[in-house]
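Here is the structure we will look at.
Removed from the display is one protein chain of the complex; every other protein chain stays in position.
Entry: chain A
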Amino acid sequence: MSIPGLEGRTVFVVEDESLVAMLLETMLEDMGCTVFGTAARIEDALEMIAGDARPDAALLDVNVAGQTVYPVAEALDRKGVPLVFSTGYGQGGLAEGWEGRPTVQKPYTEAMIRDALMRVLDIKNA
């Protein structure tokens, strides 16, 4: 079901597990969002957001193929793109300087992703 406010928003996904990425894409499409792109590796992610490319929001897995996602997070932060982190590490899963940022813990439901995106995009519940 499309969510008013989220409809048409482009969301960038960084996730190294293909099945989890597929799940996220399905969830995002169900909400009416457009997947801006999906990256499984940090270098790919940085390439996809280079230059003027600017998604409306980003969902970032913290641990990407043994690396942390923070270089991508910093690049997006500089562009003013709202971020949602996803992690299996729990509450204390974010590194210094990123604590308190919106986070969803794996495994997550569609509702959790929706609420997190609406919060960072500052969309009020209809």
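Note that a contact is a pair of C-beta atoms (placed from the backbone, for glycine too) under 8 Å apart; a residue touches a chain by one contact, two chains touch by 3 or more; residues count from 1.
Criterion: contacts and distances are computed from a predicted model.
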Quiz item: UniProt names the one chain left off this complex as which of "Tricarboxylate transporter", "Hydrogenase 4 subunit B", "Ribose import ATP-binding protein RbsA" or "histidine kinase"?
Solution: "histidine kinase"
Quiz item: Please identify, in ascending order, the residues of chain A that touch the omitted chain?
Solution: 16-23, 26, 38, 40-43, 63, 65, 67, 87-90, 93, 105-108
